[in-house]
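In this view, the complex is presented without one of its protein chains, the others remaining in place.
For chain A:
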Amino acid sequence: MALALIIALPFLGIFLPLLLERFGRSACAFGAGLAPLTALILLLTKRADVFAGQTEIIHYEWLPQLGLNLSLRLDGLGFLFALLILGIGLLVILYARYYLSKKDPMGRFFGFFLLFMGAMLGVVLSENLLLMLMFWELTSLSSFLLIGYWNHRADARQGARMALAITGGGGLALLAGILLIGHIVGSFELTTVLASGDLIRANSLYPLTLILVLLGVFTKSAQFPFHFWLPQAMAAPTPVSAFLHSATMVKAGVFLLARLYPALAESEWWFYMVSVTGLATLLLGAVMALFQHDLKGLLAYSTISHLGLITLLFGLDSRLAAVAAIFHIINHATFKASLFMAAGIIDHETGTRDMRRINGMWKYMPHTAALAMVASLAMAGVPLLNGFLSKEMFFAETLDQHLLGSFYWTIPAAATLAGAFSVAYSLRFVHDVFFNGEPIDLPKYPPHEPARYMKIPVEILVLLCLLVGMLPAFTVGPLLAAAVSGTLNGNVPEYSLSIWHGFNLPLAMSFAALIGGILIYSLRKWAFRWYEGLPTVDSLEVFERVMGGLTLAARHVTCLLENGSLQRYIALMLLSTLVLVVFALTPLETLHGPVALTPLDGITVLGMAILALTSLLTVLFHRRRLTALIVLSVVGLMVALGFARYSAPDLALTQLSVEVVTIILLILALFFMPDRTPAESSSLRAFRDFVLAGGSGTMVALLAYTVLTRPYDSIASYFLENSVSGGGGKNVVNVILVDFRGFDTLGEIAVLAIAGVGIYALLKGLRLPHPVRDYGGRPWSVDRHPMVLDALARALLPMALLISAFIFLRGHNLPGGGFIAGLITAVALSLQYIAHGVSWAQARQPISYHALCGAGLLIAGLTGLGSWAFGYAFLTSSFGYFHLPLVGEFELATAMVFDLGVYLVVVGATLLILSNIGQVSQDDSNREVL
């Protein structure tokens, strides 16, 4: 529980500085420090257990199906990092109290700061890797906020964006890597993962997993070639740099190297990728640091170089090297944080960070100068300071590997060279800033010592550098031992923490580096001249250009695909469908299946030929819309005949009646539209559409042919066998609709009713101009309601209704039923609208079509519910045979009541649609469409 509280406290504490801000800056800083202080005390209570080598794990289930759990882990490594985060964090809070000016919103700063701190604690204390990744991403996000804290400055915004893009992108790679680890191991819990190193390394996915994880690590820890974001992040306020860019954020990467060491290390892949990256970063950072004129830029490149050193140590892939790496993590955090703070003080007091102008500070702030000098000597690796100890271990480890064959000596040689450069830039930091004559043109003059309390954090850290440097075994010994044990899963090698190991090669390398560094610094005039001759690369500019290019490319792609043209969208969709069908059909060896073709007969050929021809004619005439529509109606009629020919009388009847209402509908719509289509397709577009249409047609034909020539097995026999006994009807199609699949039908008539109501809503209030002339300029006929049609329609109505009733009643046993009867009624009623006009028909209409739709749905639904009353499932039908005198034997089935509902909905919806379109006319006084 206490473990969860350690992570939760900084998050909970975010509100304190925000609330206390109005009581002054000290109160605000105090509020910010309260939560980390409590968390630190809680952490220290766990010290005894951790130093005894115990691992505390707490586990709460969150989404166990995904392997994501709220499980936390405290072992030596986590303890060390949590201690660094909380300890240095507290010092930085104290420092920031004096660093931030009155104009800066302090509550917001500490809010972001605590958010970051909580996220960082989450990273180092998570047991579940997915949970760790969430905190990992949160560190990227909160560091974005912190780097961009001075959001009025363009460099801060750009630096923040760059850091987020690089570390966030690495986070994505890490996510993929972790998912692969989970895939290989079967769990995301560290305990399992760390114990499965052999399993992971034996898997064929191991190289990919490793590369993805290392991408996350290298971006976070600013390793070459992803190092460039760190110098740009120096636009952040210095307390942020002291915390994020020395002790925590950039250490998250190397933390992960340490954390996953037992699971991923000990392979060639690991050695080459990690050590080469580390070596390149170590050298590059050390050289670049010397040539920076910006105080923080020097420290940033130095940080890159030291992170490279730590990475290289992990890459050397020996357990002793891992010890040295962890030791150096501690040492680097202490001296680099204090150096950043000192740099901040100098910046604060002089108003600039340019080392060409800041000179001779020894005279103005001797106290700060002394502290910074000790810290930079630690950075240079001078004996009696902590940096010396881990650097000695580092040199020893570079000698103790034989990984590059006969070229093994290149690693110690490169290490010594990097050591020499780190001595040189440390010297430059000391000499240039504190000595080297008088300051030049400072914005704030004369500089003086800062507030007393601002120096306390620096003093504490420098004291630690000295103590660890002189009495390592008594100060850092137990902590290091616990952290090493946590890293190596308890498999701790022998090592000795002492200042003096006798005269040996590592000591000689140290001295060589020291002398080399002094030599390089003394030759700095030539070195700088050489450096100025190098082509300058502004990483920010390059990055912005790349990002701009990416945005532009993304916009181009989007515009290409999504240019607002529906025609293009449809073309693209059709194209992808075509590709999919081709892909699906390719594995077939032959298109022609084993079933023989049925012989052709004359009537079929004629019918098919008319069907094909009229389809083509529709396209040919499509500019003359009325002609095309008439041809289209022939297609519909031929389809109906086709259904009749191939044993589907129900379909033929339905198609026939739907055809009538569809054509009425389209003619109605055409009335309001131009009756010609302009010729506007370019030749290219017409060609594209021709190809797509031809392709689609070919695919459909091939698909139909392949299926039809293959044997088939259907569930039809069940319906055929049970139609009479189970549904009481001989027309199986109708029994399926109203009985077997009655629920589907209920859904379908609901859709129909909704479409009707939706159309009513769409047309409500719509008034379209009444066209006066046709395409050729001829006036439309103004004759209203021809008398012959009028007389015929009146006579037809009762007959049509009678037929419709007949079709409805016989539907259960012979072709017919609610759908068809409803359509016939709708056609008969539409005819009255056509013959007499909307207002005439509307005046004689007994009930509204909305009510008809609703009643139909209600009847159908209630029939279904009725079967519940008798203890049957929804829509179970029942039937019986009755005898009446005169009429004879007849059947009654509840399914017919359901069918009545279908009938009513079809009538209601169809007329709702047609009559409402008929009313869309601008002057409804005397002119109607129908």
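Just so we're on the same page, contacts are C-beta pairs under 8 Å (C-beta built on N, C-alpha and C of every residue); 3 or more make two chains touch, one makes a residue touch a chain; residues count from 1.
The working rule: contacts and distances are computed from a predicted model.
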| Of the candidate names "Na+/H+ antiporter subunit C", "Iron-binding protein IscA", "Dihydroorotate dehydrogenase electron transfer subunit" or "NAD(P) transhydrogenase subunit beta", which one corresponds to the UniProt protein name of the undepicted chain? | "Na+/H+ antiporter subunit C"
| said: Touch as defined at the start, partner being the missing chain; which of A:L68, A:L632 or A:L904 qualifies? | reply: A:L632
| Which one touches the absent chain: A:R356, A:R545 or A:R767? | A:R767
| remark: Among A:L141, A:L611, A:L796 or A:V897, contact with the omitted chain is made only by A:L611
| message | In the whole complex, not just what's shown, which of A:T598, A:S683 or A:S781 touches the removed chain? | response | A:T598
| said: If I consider the whole complex, including the chain that's not displayed, which of A:S101, A:S539 or A:T677 touches that chain? | reply: A:T677
| query | Contacts of chain A with the missing chain: which residues? | reply | 564-567, 570-571, 574, 597-601, 604-605, 608, 611-612, 615-616, 618-619, 622, 625, 628-629, 632, 635-636, 639, 642-643, 645-651, 654-655, 658, 661-662, 665-666, 669-670, 672-674, 677-678, 680-681, 689-690, 692-694, 696-698, 700-705, 707-709, 712, 714-716, 719-720, 723-724, 730-733, 736-737, 741, 744-745, 748, 751-752, 755-756, 758-759, 762-763, 766-768, 813-815, 819, 823, 906, 909-910, 913, 917, 920
